[in-house]
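Shown next, in structure tokens, is the structure this report addresses.
Every protein chain except one is present and positioned as in the full complex.
Chain naming follows the written order as A and B, and within any one chain the residues start at number 1.
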Amino acid sequence: MNPSLHIGHSRIRKEGRAKVTGEAQYTDDVRMEYMLYGVTVRSSVPRGILKGIEFGEGIPWDEFVIVTAKDVPGELNVALIERDQPFLALDRINHPEEPVVLLAHADRYLLEKARAAVHLDIEPLPPLFDLEESLACKEVIWGQDNLFKKILIEKGDVDSVWAGAAHVVEGEYKTGSQEQLYIEPNGAIAVANAEAGVTVWGSLQCPYYVHTALKALFNLPDDKVRVIQMETGGGFGGKEDYPSLIAGHAALLSLKAGGRPVKIVYDREEDMVATTKRHPSRTRIRSAFDAEGRLLALDIDFALDGGAYLTLSPVVLSRGAIHAGGPYRCPNTSIRARAAATNTPPHGAFRGFGAPQSLFAIERHMDVAAAQMGMDPIALRKQNLLRMGDATATGQIIKENVDLPGLLDHALEKLDYSAKKENHRIHNASLGPIKKGLGFAIFMHGCGFTGSGESYLASVAGVEGRADGKVHVLAASTEMGQGANTILSQVVAEVLKVPLEYVEVVRPDTALVPDSGPTVASRTTMVVGKLVQEAAIGLRQTLIQSGFLKVPYDGEGFSSAVKQYIAKNDHLKAYSQYNTPPQIVWDDQLYKGDAYTTFAWACYAAEVAVDTRTFEVKVEDFVAFQEVGRVLNPTLAEGQIEGGVAQGIGYGLSEQVVWSKGRMANGQMTNYIMATSMDIPRIRVYFEENPYPNGPGGAKGLGELPMDGPAPALLNAVQDALGTSAPREIPLTPERLMDLLDLMDFLEPSNV
Amino acid sequence: MRGQVPGCTVHTPTTLIGALEILFAEKGAWRPLAGGTDLMVLFAAGVLPFSRFLNLWGLDELRGIETTSDSVSLGALTTYAEIRTHPLIAAELPNLVQSAWVTGAMAIQNRGTLAGNIANGSPAADTPPSLLAYGAEVQLQSLAGSRWVPYENFHTGYKQTVMLPEELITRIRVWRPKGDNFHFFRKVGTRKAQAISKVCLAAYARAEEGRVAEFRLGMGSVAPVPMRALTTEMLVQGQAIEELDGQFIAGAKLALMEDIRPIDDIRSTASYRRKVSANVLGQLLEEMVERFKRA
Partner (left out) sequence: MARLLDVIREDLELTGTKEGCGEGECGACSVILNGKLVNSCLVPAVQAEGAELRTIEGVASDEQLHSVQESFLHCGGAQCGICTPGMVMAAVDLLKRCPHPDEAQIRDGLAGNLCRCTGYGKIVDSVAQAAERAIQVAEESRS
């Protein structure tokens, strides 16, 4: 029996009907009167000095709206963590997709002709594409030393351990870039004029990021910039910071066009090659164990390729560094993390935000270490998993009653690990070409912003009673498929004890909703959900105190109380602002303390079949077992996990970004390999519910968690299938696996 | 969408003769257009070097699958979906069904045509290996008349064919297999559907009196054109089935690696294509031996 009215129930997605009928309005579905289309002319040279811009013959240039860096009325650089990335290149070119000229015209076809007719005169400078070369300062392309950010996390003294340790295991692990590949490409429509200011409609995750960037770009006050989110066809981090550029571009064109609306929608290739992707990484781990397999020391060097500008790299690095030690108790830990510049388009946010990179390394390393020490990987994990009262690498004491060994057991049980293991032993002993293996990864994901991020943001969200008796949720949290509309409605309807239809979420619009922070970092349910919950409690309280609402009441009674209150008082609103939960302490300088208010925990286990003729790895079975506090909507939660696992499988096996001189060479959906319905098995999702007291209804964040586990679990399974620990780089494409096996001479060429 | 719609002309003839007249009158000026599954991709990307298109889609003369006691003749506009669901092709020429099945997915298979797959000239197309394995012939027609060309001679170089500018493909003919035969098709693609081949093998073999009497091996994505692996074929053809042991197969694999000319590209590597071709040939030969020994 579920005593809750809404919490824990699979309520139908609020905007679901509009989506299944095709009525939902995405950016490209909007056409405005007198609208122009905009395109971007890009550098195509990875690094250089812009000497001139030529407008070729055969184009009626006087019909075009043309914008360059010289037309920018305010701050040329995008306001984010640092202001180093220009909306339009003025003189320096730092990557091959740098925007230089913007064009607008009513005729899309003529516009494409014109885009091709703009010639940029760029004097090339030596570019830097390799992370190690950047770390070694082979060229200095950013700041003094190419480093966007350095972090050092220290606990105990690793150097005191090596000499006396029974085992020292070292390894190097690499992860590739990854394209978010939301099916709706980036786009925005802007109207800008000197009197009214700037209004932007777009496909975006973070309305207030765009708001901040546009204020600076146009040198306008808060109320002269308005950002409205359209239905957003997937984000996954890819619409976190880049929409600021597109919105800025569309608005610059509109301003110069005298306020005519300008729409910029990228085609698939432009979206893939020019916008942000996941940071490639390299992690070196040196670890020490005692004779029983207890972890004595972890010395980790974690490096990210940030691309040409700083954008979000410091915070991606931070999350990656904090997760680098995995869910293990280790008395001596040193994590050195660096994000460095290269002449590729800036890497940015992608679901997991640094954690998939470093967790891949540590979870892969544990299996490498187990093999080297002749230990069972399960036993090795169990020796070292964090328990309540233990400290993480940053010294965060685990205060919740987390049962990681139990999680591991349950996941393996669901996979039928023991029986399969025995079957595989017999199967793999035969001479057949298919080798089978089992692998798992155990991991955590910090919920909400890292460190003091949430208290710095001090997010606000609210609820509003309406004249029609309904309640509106006021939050900047965007729905992009993850279910924010439904979850926030459920939380509010639960507090108010009304049917779900009485609650609507207002479309994020900076003129209507407060800044409840960006829609990132697995924070919407846990952090913003808590704020709307508190606001709803406040609203209900107000209604009761006013005498209009008498307990007990039904939906009708509530609704009429709202109407009566508004008739008398004009408006009924309640807000809540974020407060850091008690006893959460973080030191941003020393990187010590409570990095997150809580973690979601998981163990993912996979069965693979490796075809030794084609080197293809097929995922035969996948179990995703997690503890995410209380599950507010099982269907939505499972959907998040299944989708995240599918992206994680792609990250581990197939989604390779092929680079050529700093540019993505396979920027087409046919050449960048995400899974079809034929490629992944049914993902079996299980939740262990352990309500988290500071989350609404007991919920933690879960959106990014499923991205972290699949890649290491799959490569661990490949190790099990082939009996070699060589695969340490993802994606493990068939070509890469073949090269590894060739290198090891694992298979005799004539052995059929 | 970077293609220039306003600069394009599409002409839609109502008869085959009408189409051939236009091709003859302005040789090389018109690009034949069938289901559009290849051309429209290039057009939208703005990289199609043609602006005049001859729309063949409505020409019913180019449709229909006809069978005689000896052969199956497929109209040029036969779609993958039609091949996929044709019972006689499924029973006697299973490689064709499989290659249609793995080309794109349903929406592509409803539009993509067999002649288009050939004329487009991609070395990575999936029906050509099957057509090569079955010894298909292609009928080319112009106002001057028609000719049958063995499909193995059709491609002369990367995206080059024996077709004259005034010719159209009208039919593709495949002989119905006789006797004790074996069919093999395997596409190693970038994924399980909507995939471009990295390596594609199709084979047809016929056994007679304990020997491989006929053996044809068609391959895709391992050379500038879809190709037959002739050295490998010669090695296998005429062999006693009893003698096709592990050692023989190892030799055949080495021969195949010499037959093919794969390259590195954004989808795979030459060394992968070479090794996997050989490994899949190994699988093919093992299955063939097993199949013929069972008979």
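Methods note: a contact is a pair of C-beta atoms (placed from the backbone, for glycine too) under 8 Å apart; a residue touches a chain by one contact, two chains touch by 3 or more.
Just so it is clear, the structure is predicted and the values come from calculations on it, not from any experiment.
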For a quick check of understanding: of A:V645, A:L705 or A:L722, which residue touches the chain that isn't displayed? A:V645
Among B:T12, B:S73, B:N181 or B:T231, which one is in touch with the chain left out? B:T12
Identify the residue among A:S44, A:Q577 or A:Q668 that touches the chain left out of the display. A:Q668
Residues of chain A in contact with the chain that isn't shown? 10, 12-13, 15-26, 28-29, 31, 180-185, 231-236, 267-268, 480-483, 635-636, 638-639, 642-647, 668-670, 674-678, 680, 682-683
Chain B, residues in touch with the chain not shown (by the definition above): 1, 3, 5, 8, 10, 12, 33, 35-37, 40-41, 43-45, 53, 55, 57-58, 81, 104-108, 110-111, 192-194
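As a convention for this text, only the chains that are shown with their structure count from here on.
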Residue numbers on chain A that touch chain B, as the complex places them: 108-109, 112-113, 116, 267, 269, 433, 612-616, 654, 658, 665-666, 670-671, 673, 675-679, 734-735, 738-739, 742, 750, 752
Spell out the residues on chain B that touch chain A in their complex, using ranges where they run on. 1-2, 4-7, 45-46, 105, 188, 190-196, 198-199, 246, 249-250, 253, 266-269, 271-272, 275-276, 279-280, 282-283, 286
